[in-house]
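Let me give you the structure first, and then I'll get to my questions.
Left out: one protein chain. Kept in place: all the others.
Let's turn to chain A:
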Amino acid sequence: MAAPAAPARPRLGVFKFASCDGCQLTLLDCEDELLPLSAEVEIAHFVEASSDIQPGPYDLSLVEGSVSTPEHLERIRRIRAESRYLVTIGACATAGGVQALRNYADAEEFRAAVYAQPEYIETLATSTPIEAHVPVDLELRGCPIDRGQLVEVITAFLADRRPDIPNHSVCFACKRRGTPCLPVSRGIPCLGPATHAGCGALCPAYGRGCYGCFGPSGSTNMPAMIPLLRSDGMSDEDVLRLLHTFNVNDFTAIEPEREHEVEPGTKLPGEPR
């Protein structure tokens, strides 16, 4: 009797849309895990790491970047169709990224101002998260994502268990870490109470207020959050700048002065202001 064939390893794909590659680098940064990972999965598509590009289907696809060009619209549908699980990684993929600032301005003007030969640039008027276009199985927040969370997603996928990616605020992690709260003990403005956990409350541990790079938590109260930032010394302009960075789309969706009837975290296709 012939020996049974070795079971096929699950196939991993890593894909990039409009982004800086920082989140994919987080995967390359998992030095201790990379070798054992390549024993457990077939790295079928990861342009950043290897020029050996395999066609789909993929069992787990990690998608970085936002949908920003007409070509992206078609490509994300194809990747979704070829993927058993699709996980978006990083603020560009989960919220549209910092490039979604153009959703609140005139994209044409940006194009003319930024590029020497704007006629070569073909772009959509908005930068939108992957989830605005195709169903997503899990969003991994952060700019960039957290290494530990990425390993958690991959090991959970391999063990066929639910990944432990809490939806609560940075304060949970901050208290567990034992950092004396910055707004309380030093009057430093901190967006932690409204920000999604995942970083391990890194910035407050170094005396710097959270600036929301993981986007809104699952339970925010911006009409109470903004006065706290103001009372810790931020001007209205500072608050606007704080909220309008990597996760501008998601924070804009829950800003109190905008009278949207939306649930926190809802993906809005960027509407011009």
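The rule we apply is simple: contacts are C-beta pairs under 8 Å (C-beta built on N, C-alpha and C of every residue); 3 or more make two chains touch, one makes a residue touch a chain; residues count from 1.
The rule we apply is simple: contacts and distances are computed from a predicted model.
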item: Chain left out of the displayed complex - its UniProt protein name, from "Amino acid ABC transporter", "Sarcosine oxidase subunit delta family protein", "PqqA peptide cyclase" or "4Fe-4S dicluster domain-containing protein"; value: "4Fe-4S dicluster domain-containing protein"
item: Contact partner of the left-out chain, one of A:Leu158, A:Leu202 or A:Leu240; value: A:Leu158
item: Among A:Cys171, A:Val239 or A:Ala253, residue touching the chain not depicted; value: A:Cys171
item: Interface with the unshown chain - residue positions in chain A; value: 33, 36-37, 39-40, 152, 154-156, 158-159, 161, 164, 166-169, 171-172, 175-181, 183-186, 190, 192-194, 207, 218-221, 223-225, 227-228
